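Heads up: the structure comes next, in structure tokens.
Missing here: one protein chain of the complex. Every other protein chain is in place.
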């Protein structure tokens, strides 16, 4: 049952309450953990579908032990004392039984290669072989394909059944602060910026706080030692980061005053700088975990409703915690876009019912902030239709996830 | 800077928006992970203080690899195929340097024993030696005590400085749904209830959804096989759980209709029951992680503001993510209690400034829902004073944490 | 084919060449590794036979990672900084397939418990829970019981077939030096001696060198700190060890001069003593491995023929490297005993042929040192019969191994 509620509150971006927004960049240990988990899920799904006639097998690789290394960076280089360790944790079908014969599935190999690839395409200055030990500690499981096959996992003509009672929450649109934080990280981690400032590592955390018209953005960026021969080069590089961030923030700001700070934890007089060999704090002390970073929409917004559900690594067939997190955001965005002018802000919460078809949630609630002079009944009816359409379109979502078309963090 | 905002919205418990509340019980893998992390922090802190003249050393043991086992439970018993594995992950000072001499600190031993104890006092039907492999994979660090000692870590006469820019959020009071969910878990995991129903394992997840006046509570309780000789005993035990939960819910409900469901994932006709040997789903497939379970107030409330910060395992000296999570909840509760009649609901958000004293946040915001006829200026002034008092009282908080006086999950 | 050769050389104990003999005691890391491997094999065999109608399944758990801990012993106690880690490595059938249904076998649980027990019955002053992390990293395998069952593994009415081309070597009798070394360790590790000298740990290495009539025996014994309050007590305890050893040596010596040294690596003036908390050097730095300690007869004798084959942990059904090591010693002892007066010394070497019945070696050679006036043809004929009888009696050997009736190290 989907219902809609009309909200009278101000949109978040206009609220008197301060806004707080954070984004952990693609090289942050928590983001790396999320990306690895999701990459494992994609790789497993792909293998299952390809080798077993399009059948979708159960897996849930949404935990990890990402143990930081130890390193002593210094200008121009440094020493890696201990490698990072990344181990994906979870469950995955590793044996199919066909007519009593066991067909093994190389889960550990599949996951290790997927993780390897993530480290390769995420970091420019990390030598995966030397700097990271990669493993998979999944528990095994078997599926018997002999007789009648498990319908809910089939992904066949029936709608998959919810695996649990879970929440999903989403909202749209992004506020000015949201957009600034999100886009600054994207830009600072783009090839374009890395070409300008190769010393900028991929581990970037952007935090934005709006208080009235003032937006203060704090960036922590792990700098790469080999590109910096001394402190003055380090400081120049931070200036490039600041400049790059300002350029992005200027695109989004309206009548806001934007201030950017970079690496505020540095104490230059004590030579305490955010210097790394590989561009990530995981090389020396900062462990990461799946589901502790950005929510499914790419942001952490403690001033808004948020789910704690980790989307990364879960199966995209019937794990409603994952699916509803993604669907609620997709639907909210569509509602705001398609009903532009009428809907100012939209917030969606969905609760599943274990064992029920995934397109029939136990409860879904759309909070709508509408423009003046809107026919609320018409608009809320359309909004419900859009949400239902997203719920029904689970196969498209699954396919897009499989193709890695969008990030879940 | 602390500021307060007057809110006109309805209290959460009266809102037209559905409420969603969840609590993972003490035997749930995520709660076990949190408790182990916090126990390690307590044990390390205690060792440091005792062996180094009251000095507080840095540590951050807020990650873990909790890898589920494999088991085949059956009525009356079952087989453990593979043990669970619990490894705490993080950093801790393991060497003190005094006049060039190295004094080793048995971090791994301390953590292993702390985790051992958690498993022992959490579970009634789990043989830790046989069923769990426990380890600590912390990265080492040293502290030089020879010269002038690191002031911000000293806990001496100066206020510790914030280690990072972080959020903390909290609220009070609990709604009827919050209270029901929280207290049901507490009761079902009490000695009193376990004596009535020994088959009830400690891994209990309670989820409550309020829609208008209807509260539906769903309980997932891992049942212990050795106390159950067949399916009818299993079903009887579920009835005891339901009855126990109803009794608690009745205490809190006002004009609500409460419905309780237990183990809704069961499919009895296929013999798919929530049966375990040890009382936790971690014995067979459900991995756990630190910071993925209950927030610092003991609940998951995706309908409210929430931080993603994991409190468990972080140092209680200057980790503002942890401290502000706890302080915001403590202050909110005090405000609601001390200003009873005037403040109906209170929500607090605090943002730190890296490098500033922890009692001087960059920004703190108190959202107040006041009763009619309240002098808002007076009330909000008192609320600010209470919050500042909590911020200033960091030593009491630290001491209480050290003594394990309250849970952080 | 068994053939015998008459040897003209002097018996080893009378030889002009110096004799060198070593025995690693039951608490030495290499012996512990051997005992754990063998205990795992026993436990697995036992489970297989019991749960699958007397069928013997393949396994080979003859490797281990026994990683030493770190400790700082001091008189009266000390600190364990890091636990020891013991992981058995190898292969074992963990799934039986019956009519297409998978029956899991708890290999990891079985091995962990077996290892646990070894540590418990080997050491008096080691707290297994706190001081050792135990695991099994065996690779899985499955066996299909549905159709015709693998004959060579059946242990049924057919003779098992040799799994490989391997050597086995053995000799008898023990020389005076052999007997002294062997029996000193046995005595020092007996309950009787431990009651006299509780400070004597189980990690004892005894080395004996005979040069002409002089036998010099060097004992390294890890002493247990909690029983010793200072250096003088330590020295007293060493005296007890020396005295105990002398008493045993006196029983065996003929016209030899025996000298005993204890803990010759100590440098008392620098406080470098062989002090431990738990009674084994594995607590602090000395790793162990399977197959690097005593040969199957309990000794290391670099002055004699020796196999490098590790007996411990191998299957006792058709692993000829293990079986021939044991059979050659058993046969040599029987030959010397049953043909007493005629055979002065006997040395046996057996080579298997992969795929042939285990009682039909490719080649077996008995070297006989006979007394004067012996009918060599008769005697050598009897010796061959005894060896063949031992080869044929593989089921008795297997049963005795299963019951743990004799050590393989």
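Think of it as A, B and C in the order they're written, each chain with its own count starting at 1.
The definition used in the following text is that contacts are C-beta pairs under 8 Å (C-beta built on N, C-alpha and C of every residue); 3 or more make two chains touch, one makes a residue touch a chain.
Worth saying up front: this structure is predicted, and the values here are computed from it rather than measured.
Novice: In the whole complex, not just what's shown, which of C:9, C:158, C:213 or C:259 touches the removed chain?
Specialist: Residue touching the absent chain, from the options given: C:9.
Novice: Can you tell me which of B:1, B:102 or B:371 touches the chain that was removed from the display?
Specialist: Candidates B:1, B:102 or B:371; residue touching the omitted chain: B:102.
Novice: Check each of C:186, C:242 or C:304 against the chain that is not shown and name the one that touches it.
Specialist: Once the missing chain is taken into account, the touching residue is C:304.
Novice: Name, in rising order, the residues on subunit C that touch the hidden chain in the full complex.
Specialist: Interface with the chain not displayed, on the subunit C side: 5, 9, 16-18, 20, 22, 63-70, 82, 85, 87, 89-91, 137, 139-140, 164-165, 167, 169, 207, 209, 211, 218, 264-265, 267, 285, 287-293, 295, 300, 302-308, 310, 349, 351, 354-355, 362-363, 365, 367.
Novice: Touching the missing chain, which residues of subunit B?
Specialist: 95, 97, 99-102, 142, 144, 146
Novice: In the complete complex, which positions of subunit A touch the hidden chain?
Specialist: Subunit A touches the missing chain through residues 70, 72, 79-83, 104, 106, 108-109, 112-113, 116, 128-130, 133-135.
By definition in this document, only the chains that are shown with their structure count from here on.
Novice: On C-alpha atoms alone, could you tell me the rotation angle mapping subunit B onto subunit C? Nearest 5 degrees is fine.
Specialist: 180
Novice: Taking each chain's centre as the mean of its C-alpha atoms, which one ends up farthest from the centre of subunit B?
Specialist: Relative to subunit B, the chain with the farthest C-alpha centre is C.
Novice: Could you work out how far the Cα centre of subunit A sits from that of subunit B, in whole Å?
Specialist: A distance of 24 Å separates the two centres.
Novice: Could you state the distance in Å from the CA-based centre of subunit B to that of subunit C?
Specialist: For subunit B versus subunit C, the centre distance works out to 51 Å.
Novice: Measure off the straight-line distance from the CA centroid of subunit A to the CA centroid of subunit C, and report it in whole Å.
Specialist: 56
Novice: Where in subunit B do residues touch at least two different other chains?
Specialist: 70, 82
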